[in-house]
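Only one protein chain is missing from this complex, and each of the others stays in its spot.
The chains carry the letters A, B and C, assigned in the order they are written, with residues numbered from 1 in each.
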Amino acid sequence: MRYIPNSPDERSAMLKQIGCDGIEDLFEQIPQELRLNEPLGIGDPVSEPDLLAYFNDLASNNASDYQSFLGGGAYSHFIPVIIDPLISRAEFFTAYTPYQPELSQGTLQYIFEFQTMICQMTGLEVANASLYDGSTGVAEAVLMANRVTRRSKFIVADTLHPQYREVISSYTKNLGVTTQTATHNESGALDLNALQIDKQTAAVVVQSPNFFGCIEALQAIADAAHEAGALLVVAVSEAMSLGALRPPGSCGADIVVAEGQSFGIPLSYGGPYCGLFATRDRYVRQMPGRLVGEAYDSQGRRGYVLTLSTREQHIRREKATSNICTNQGLFALMATVYLATMGRHGVQEVAHQNLQKAHYAAAEIAKLDGFELKFSAPFFNEFVLRCPRQATEITRRLLDSRIIGGVALESYYPELKDSLLVCVTETKKKKAIDQLVAALGRR
Amino acid sequence: MRYIPNSPDERSAMLKQIGCDGIEDLFEQIPQELRLNEPLGIGDPVSEPDLLAYFNDLASNNASDYQSFLGGGAYSHFIPVIIDPLISRAEFFTAYTPYQPELSQGTLQYIFEFQTMICQMTGLEVANASLYDGSTGVAEAVLMANRVTRRSKFIVADTLHPQYREVISSYTKNLGVTTQTATHNESGALDLNALQIDKQTAAVVVQSPNFFGCIEALQAIADAAHEAGALLVVAVSEAMSLGALRPPGSCGADIVVAEGQSFGIPLSYGGPYCGLFATRDRYVRQMPGRLVGEAYDSQGRRGYVLTLSTREQHIRREKATSNICTNQGLFALMATVYLATMGRHGVQEVAHQNLQKAHYAAAEIAKLDGFELKFSAPFFNEFVLRCPRQATEITRRLLDSRIIGGVALESYYPELKDSLLVCVTETKKKKAIDQLVAALGRR
Amino acid sequence: MEKSRIKKASTHVIQHEGLLFEESRPGRIGYSLPKLDVPDVPPSELVDARLLRDDDLEGMPELSEVDVIRHFTRLSTWNYCIDHGLYPLGSCTMKYNPRINEKVARIEGLANLHPLTPPPLAQGALEVIRRLEECLCAITGLPAVTTQPAAGAQGELTGIMMVRARLADRGNPRKKVLIPDSAHGTNPASAVICGYTVETVPSNAEGGTDIEALRRMMNEDVAAFMLTNPNTLGKFEQNIEEICRIVHAGGGYVYMDGANMNALVGCARPASFGIDVMHLNLHKTFSTPHGGGGPGAGPVAVTAELEPYLPFPRVAHDGQGLTLDFNRPRSVGRVRAYVGNYGVLVRALSYILTHGDEGLREATETAVLNANYIAHNLKDTYDIPYPGRVMHEVVFSDKRQAKYGVRNADIAKRLIDYGFYPPTMSFPLIVAGALMVEPTETESREELDLFIDAMKSISSEAMEDPELLKHAPHTTKVGRLDEVAAARKPVLRWEPKDQPPDRAEGNI
Partner (left out) sequence: MEKSRIKKASTHVIQHEGLLFEESRPGRIGYSLPKLDVPDVPPSELVDARLLRDDDLEGMPELSEVDVIRHFTRLSTWNYCIDHGLYPLGSCTMKYNPRINEKVARIEGLANLHPLTPPPLAQGALEVIRRLEECLCAITGLPAVTTQPAAGAQGELTGIMMVRARLADRGNPRKKVLIPDSAHGTNPASAVICGYTVETVPSNAEGGTDIEALRRMMNEDVAAFMLTNPNTLGKFEQNIEEICRIVHAGGGYVYMDGANMNALVGCARPASFGIDVMHLNLHKTFSTPHGGGGPGAGPVAVTAELEPYLPFPRVAHDGQGLTLDFNRPRSVGRVRAYVGNYGVLVRALSYILTHGDEGLREATETAVLNANYIAHNLKDTYDIPYPGRVMHEVVFSDKRQAKYGVRNADIAKRLIDYGFYPPTMSFPLIVAGALMVEPTETESREELDLFIDAMKSISSEAMEDPELLKHAPHTTKVGRLDEVAAARKPVLRWEPKDQPPDRAEGNI
């Protein structure tokens, strides 16, 4: 086994030195009858060339050469080439959580930078070092709002990503927390009028742009929530929208959770991604996840350390603000490098291109007979089409043109059989959009 | 331009600081009429995503999914995955020639290790830090033998790689050096009897395994050369053979030049590769190329430095042993990592697999009607087939089975119209070999 | 500072680098995008201007590509990592991260697949999961596995959720989860999210579970016992079968924290112990890179009884091929969007297939040997509160050195000067001044010997010159940082110096 340095002879010598006759001696700690005396049944070791061939083979069984208009919580964006070589520095990817600051300043500094940029992007005051992803981040936000307000009723928009809602439900169902669903109106946005916030309400949880791509009027929702002493939790599943839209933190959101995948992270069939989590300073001690802070040594040299760990499970155990330990460190680095590379202007330009391309596509498709935009609320890079036929049939037929047309909403919203969620990012050339339009136009 | 840190404003400020009104001021050094006042005509900058698409497109215009039995000086071998991440450490690939040893110990130490392993593999006493490739290495060996012996007649085997012979001819044609061609006998090896070494002969230059894949009887050739006071220069275009065959240095070779491509270097349409060059200690001061040696600091700490540079052009100018300056540093690192990873046992096992697979293929093909081995001399992983038809026709028809059958020898040896040079390395599964046999068998 | 004893390390010049925001200069550009090829409409014509961002992202960095490359390269040089040497963090299983796994995870067709791709177009991805589940079943001996949880802690949560759902189906979800005092902090934290209160089971003199205490504490309020095996002292739970019997007899379930599976893979199958549910940390046992904090993956394996409760969707076969099955009426639901940390799963599968049966066993055996080698060679120098053979790790205490005023943290910091990353110190809580050392199988004898030598040398220094240790490390870019001050007045983000502090400090 080429990953085991010591040769069999060296191992024998070591065994001898510690007074063992053979390796079995050491395993006598395990009661005889519990020991495994046969091969696992996984098979023989696979050599490096054969393993590469095996995975290349698997990869060729996945879609390729399709133009994809899938969004719905995971987005195809250009990834600057420099990200991969930088995160592939062994010093980053083979390091542990930065418990010993003197040997981890590289990691600690980038987390501090990450925290800062997440504050800047979300318009909030403090951000943590990452959670698993957007879906679990929202669940954590609910738990946090519960701690902050000591209230246990939550109002959750039906336009929050359906999978996020499922995760909230798993996380909260054993905690005496109740959730009410807030519906959307005809425009595709939250129906403010139907919102029933009361003094028991811990928080209103919305997504913007929501699962239909519609941008919510966050300030109005925030005002309504705050009036009742509730918090506003805003989820952002398309973080790229933060480059164009007024940040939730500036619209009154108290907690912003975002899926950071859009910031330079490959789609990778759903993960690893990166949960972004930000809130107001005054709630920091109720926040889940690691935090890095500035510190100084006795010579006055600046450095960074993990701080406020009394919130965390390794200190507070069952009283911790969350059970999270391992987070998405390396993917927070990806996002950090992405934001640093795109920078102030690049982030805005990408967002702008998304806005333009999605609107171009929407306008062109809306010209087709039988197709129209389902909702009237403003959108960023995703929109729902009302189709002349069942959306699943539309997408099936688009496959023949090697186009994955989007997410048919029926599986999440059974009433929306004719609705197709289409996402157009900066990666789609005009030509590809025009091909989609043409393919939709063919009967 | 994202590679230029200073923004236009910063550049203006700098210009001002140094007393310039504009950048034109600095270019007044160039006479007005020599300045270019129009765009180069290459076109607009290409963005990163478009550039990737452009090159992916080009790549798709190259052969892929062919089973290739091409050899002839460049060989397909398994490349351990760890090589690329290691040579991609910025500290290696973005460093310069290690002129300042205090900041270059990483580079210097691996070159020292490289030199050592090239000695071990070739059976010689001293090796340099690399030359461009095998072909130029042989030309340098001829020039060196000329300096060492002060003789100027060279006997060059007709089975030395034809392209290497062309390079020797370009390098020597203006230096009063004459070359005689030594022919091969029916077995495919050098015809010892026809060899006319005399007191004017500087060196005999042979390749082993030679261009036909045949292993030469080096010791006998060395004896003949040495008897006349001439040197033996041995070229090895398939360095992997050194893992199985008696090293030329142990067979009397005075200079061994090898193409190091087989040691972990991608085929890359012919380069960059890595010229290996080794000789005996007594000739070291006539050797071309950089050398690294051990050195100590005032505290007795061991380090490495570039040494014996008085041989080189930056010190000796026209009296230098070669004009080489930039060499193949990073590719010497690839070879070093390759040899370290494969190690003592792996190198032998790869070589063994080459030997076995090539002989299996040769035996199977020889069973086919109309095909036979052209030569009887022992071979390593390449052999010449005599075909029932013109070899170029054979290879053309093999393409239909998505097989590149080998090198038709006619273009190099017009008399060998029916001869096909077939190479079988460890990368060819039995199945691929059997497919080749089957395809050859189909009429 | 005496350096002559230090054999493995010295110092070298290193670059400084400020924060991204300090390095930023107006007008610098590091990105490259194709030009917009559709009509460029003023955004306010597309979206109500009040919904648009108007801060021009002030404060975000402006850097060239070169600036970015240098920034992160320089930062990286301040880190220690597994590729530099032994990383003996106990319970963390810091082993070599094979490069083939990284290569495989980056294969275009695997890395760029959208999670909502229709299953017929994602057969390769689904096969990765299916095959990995199959391997993890073989390793644990349990019949079903979910790969959805994103890390060990989420695996715990998922597992306890399943226990609760099962108990609820049986009529009563119960109230409590029992956890040993030696457990990792995630265990109690996870149990609480499932609505349980936690009770702590004491350890016995050998470091194992105090069986009598367990027997006393086990009753019909207890949903589960969460047990780490081998435990965080590196000890195999001798009474594991008995423990399972006690818990099962009381109608509860046994959850095994599999963080320490590097001691068992191929040598023992947890299913045979009688446990009901467990998680695996792919980022520990199966070598996926820890990445300075994550990502991980925490697949959960269960008995047939608990199988119906696994999170949805499950990878399944329909007639045509692999598909995602959402029709799981008794499922605890979803714990994470999509199918989990897929890229981590790919790497783990690559690790497992590379090893095969014999390699997995060999790795385990060697990990156990290496831990015992360290224990044996340091037992005369450092106190081992629970002596005897260990499995994959050994826990020392600073008892002998404390006499000279030297604590575990001082020993740890001094190890840095010797060229090593320090051991785990934050737990197990039952050992005062703990130094928890897990070498893993991917360390060579020389590296272990250098560590042993360094630890011995530091022990001598503790007697001869304790001050040297108390101010260690002496060779790093920054020395010991004042963590107390940092927590008292936390600075958690950069802000422009000239910007008035607009946040009331009292709030923090």
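Here is the rule we go by: a residue touches a chain if its C-beta (ideal position, glycine included) is under 8 Å from a C-beta of that chain, and two chains touch if they have at least 3 such contacts.
What you are looking at is a predicted structure, and each value in this text was computed from that prediction instead of being measured.
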For the chain not depicted, the shown chains it touches: A, B, C
Residue of B:R316, B:R389 or B:R442 touching the missing chain in the full complex: B:R316
Of B:D158, B:E238, B:E382 or B:E426, the residue in touch with the unshown chain: B:E426
Contact partner of the left-out chain, one of C:P43, C:P98, C:G250 or C:G343: C:P98
Missing-chain contacts mapped onto subunit C: 7-16, 23, 25, 32, 64-67, 69-70, 73-74, 77-78, 83-85, 96, 98-99, 354, 416-417, 419, 442-446, 473, 475-477
Interface residues of subunit A (partner: the chain not displayed): 1-10, 47-50, 81-82, 85, 90, 103
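As a convention for this text, only the chains that are shown with their structure count from here on.
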Chain located farthest away, centre of subunit A as origin (C-alpha): B
Distance from the mean Cα position of subunit C to that of subunit B, given in whole angstrom: 46
Chain centre separation (subunit A, subunit B; CA means) in Å: 48
Per-residue overlap in subunit A, given as positions that touch at least 2 other chains: 48, 52, 78, 80, 88-90
In subunit C, residues with contacts to at least two other chains: 28-34, 62-63, 65, 69, 73, 100, 102-103
